[in-house]
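As structure tokens, the structure follows; a few thoughts come after it.
A single protein chain has been omitted from the complex, and every remaining protein chain is retained in its original position.
Each chain gets a letter, A, B and C, in the order it is written, and its residues are counted from 1.
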Amino acid sequence: MTPGARNRFILAVALLVAAGALAFIAFGDIGKNLVYYWSPSEMLAQGERAFGPTIRLGGVVQPGSVEWSAQKTSVKFRVADSHKSESASVVVHCEQTPPQMFREGIGVVVEGTLDKSQVFKSKRLMVNHSNEYRPPKEGEKPADWKGSVSEAAEQK
Amino acid sequence: MSASFAIRPIGLLRAAGIILGKDLLIEWRTRARINALVFFAVATLLLFSFALGPDVDLLRQNAAGYMWLGILFASVLSLSESFRVEAENATLEGLKLVPTDPRAVFLGKACGNAVMIFALCLILLPVMVAIYDVSIAEGLPKLSLVLAIGCLAISAPGTIFAAISANARARDVLLPLLLFPMLVPALLSVVKATALVLQGDLQDSLRSWLGLLCCFSVIYWALGFAVFPKVIED
Amino acid sequence: MLYVTIALFALAVGLFALHLFWAKARGWVWKAVAVLGGAMLPAGAYFGLSWAPSEQDMGEVYRIIFVHVPMVWAALLALVVNFVASAAYLFKRSWTSDSLGEAGAEVGVVFGVVGLLLGSIWGRPTWGVWWDWDPRLTTTAIMLVLYTGYLALRKFVDDPEKRATWSAVVGVIAAVDLPIVWFSVRWWKSIHQVQSNPKTIDRSMFVVLVFNVVAFMCALFVYLWHRFLIAKAARAREVALPSALPPAGPQEAA
Partner (left out) sequence: MSFLTHAMLAQVGQGRIEGGWEYIWAAYGLTWLSLALYGVSLWLRRRSGEPPKELS
């Protein structure tokens, strides 16, 4: 092999190795365990160790579990693995006013700590929107959505 | 020896080994670099605990992160030093004249830097155990493995960028500016892996983080190996 | 609307291809693209703000998608251009690929920063936070810092040849982050939604989105081309012999 060809060969092999490693990150299984948030069942599987440290917990708001405080300044609900009623769930007590999109059945990520009574205390709640975008159903208009919204908010 | 140099190029690995040995020998003769590094890194670790106050739980929880930040800051010094040494007597020019693949220079230098940073890790370890009050839950062999791969992940891009910034203006600004963002993915996974080794790994996610770290190291080394001749050519 | 959008899309792609492969046309093609983009941008904003229906969960706020997504795509595309140019430079030196790399990085950083800010503005009403260290957002932030470092490197090296080689090296290494940014939402659980596709977006919204993407690509093209011309001219001046010897006229004093 001439030096030039050998050079190019080494270069090609090195680039292939780099691309292979990147592809392994992409399509290998290692991404599965690298979590940005835990699902309720994953957190419960931690047992004792989940008490104390700040954790991100993600899942769906279990339908029928939302309890508002009188002033709507805090909210209690259960975060479940999935929409199925039998899936694992954790009680979350959130002291922050949730974003407007918060509702039963929507995906949320809460950041906080689990205390010994299995209540997850959270000060940061994020609503997770899916990648689905649909217009409102027939005959509905966003303007009609308001409940007891004041005039000021309505004008916007 | 010199005769065989003139007749045929020596093998890549052998040349790399010679350069590595040369770097380590220079270092061993004065031990100036490692002393400065250890002092700097220990000072950083202490500063973290001073800045955060005597909250033992907090320190123990974040020990891995602090340790790697200390190592990273110290390694920037070490990396720029490794090329400054060559620049002083224009010995890099000499290295370029050696009839071997310039990639050997990369391999030798990067291995030398990795050894250096790993030595720093090993010295730092007992310090960290003492001042952050951590215990090594998963055992020392596993921890050394994580540390070693972490050092490899730092040294390859570090060597490339140090070679670049050694000749640029404002090199003290440029090296961290290029290196730190590049290292974030590797740093993230090595800190996570170290924390798992220190605090125990219940979910069996150590292998994932370690795998990610290995992948990044491989990418950095392969790319560095491929492009280094371009970096030092004239 | 759909057919109009497809036609415009084809027109834009055709113009890009023409520009790429027919050097003689380069004088006027960018003007055509500029006219096309200049017409499509306001139209896209109109369609996005008023023509597209509101969304069932996000109401009106989702309309930010029509600027956020095209902006970030344009940024990623510009950085891919930077990668291709960097790799090309390492294989074969040329001021063209060096200048193209410079153009790609700068335009990519500008579009990327704006895209990130737009995402932040969108995140506040929907997620409830301006920023969160989720995988997509983190990798995007890393990407922007990386290419800022690339641009800083270019500023710090005076010798044009060394600058070209070294920044090409950095460009190739930095490009490792690009696929990670793109795939981060699929590899890891993230609060950022994964890429939408025609099935998950209502037809009327999808058309508007594609329309806006085409408009932003035209803008990207014009910006890239002009940034490239600037870089190329700067290179030409740098490598020109100092006060070029032969035509020694009175104006050569400088």
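Here is the rule we go by: a residue touches a chain if its C-beta (ideal position, glycine included) is under 8 Å from a C-beta of that chain, and two chains touch if they have at least 3 such contacts.
Given the structure is predicted, the values throughout are model-derived calculations rather than measurements.
A.B. asks: Indicate each shown chain that the hidden chain touches within the full complex.
C.D. replies: Contacts of the omitted chain with visible chains: A, C.
A.B. asks: Quick one: say which of A:L22, A:M43, A:A80 or A:M101 touches the chain that got left out.
C.D. replies: Missing-chain contact among the listed residues: A:M101.
A.B. asks: Touching the left-out chain: which of C:A25, C:A43 or C:V114?
C.D. replies: C:V114
A.B. asks: Would you mind spotting which of C:A25, C:V61 or C:A87 touches the chain that isn't drawn?
C.D. replies: Result: among the candidates, C:V61 touches the missing chain.
A.B. asks: If you put the missing chain back, which residues of subunit C would it touch?
C.D. replies: 41, 45, 48-49, 56-61, 63-64, 67-68, 71, 107, 110, 114, 117-118, 121-122, 124-126, 219, 223, 226-227, 229-237, 240, 251-252, 254
A.B. asks: Identify the residues of subunit A touching the omitted chain, counting contacts across the whole complex.
C.D. replies: Touch set of subunit A with respect to the missing chain: 66, 68, 71-73, 75, 97-104, 106, 142, 145-150, 152-154, 156.
By definition in this document, only the chains that are shown with their structure count from here on.
A.B. asks: Take the average of all CA coordinates in subunit A, do the same for subunit C, and state the distance between these two points in whole angstrom.
C.D. replies: 29
A.B. asks: If you average the CA atoms of subunit B and of subunit C, how far apart do the two points sit, in angstrom?
C.D. replies: Whole-Å distance between the two chain centres: 34.
A.B. asks: Going by the touch rule set out above, which residues of subunit C reach two or more other chains?
C.D. replies: Only 176, 180 qualify.
A.B. asks: For subunit B, give me the residues that contact two or more of the other chains.
C.D. replies: As it turns out, subunit B has residues touching two or more other chains at 219, 223.
A.B. asks: For a test of understanding, state which residues of subunit B touch subunit A in their complex under the given definition.
C.D. replies: Those in contact with subunit A are residues 61, 101, 103, 189, 202-205, 207-209, 211-212, 214-216, 218-219, 222-223, 225-226.
A.B. asks: Using the touch definition from the top, list the residues of subunit B that touch subunit C in their complex.
C.D. replies: Touch list, subunit B to subunit C: 157, 160-161, 164-165, 167-170, 173-174, 177-178, 180-182, 184-185, 219-220, 223-224, 227, 230-231, 233.
A.B. asks: Over in the complex, which subunit C residues touch subunit B? Could you list them?
C.D. replies: So the residues of subunit C touching subunit B come out as 90, 138-139, 142, 145-146, 148-150, 152-153, 156-158, 162, 165-166, 168-170, 172-174, 176-177, 180.
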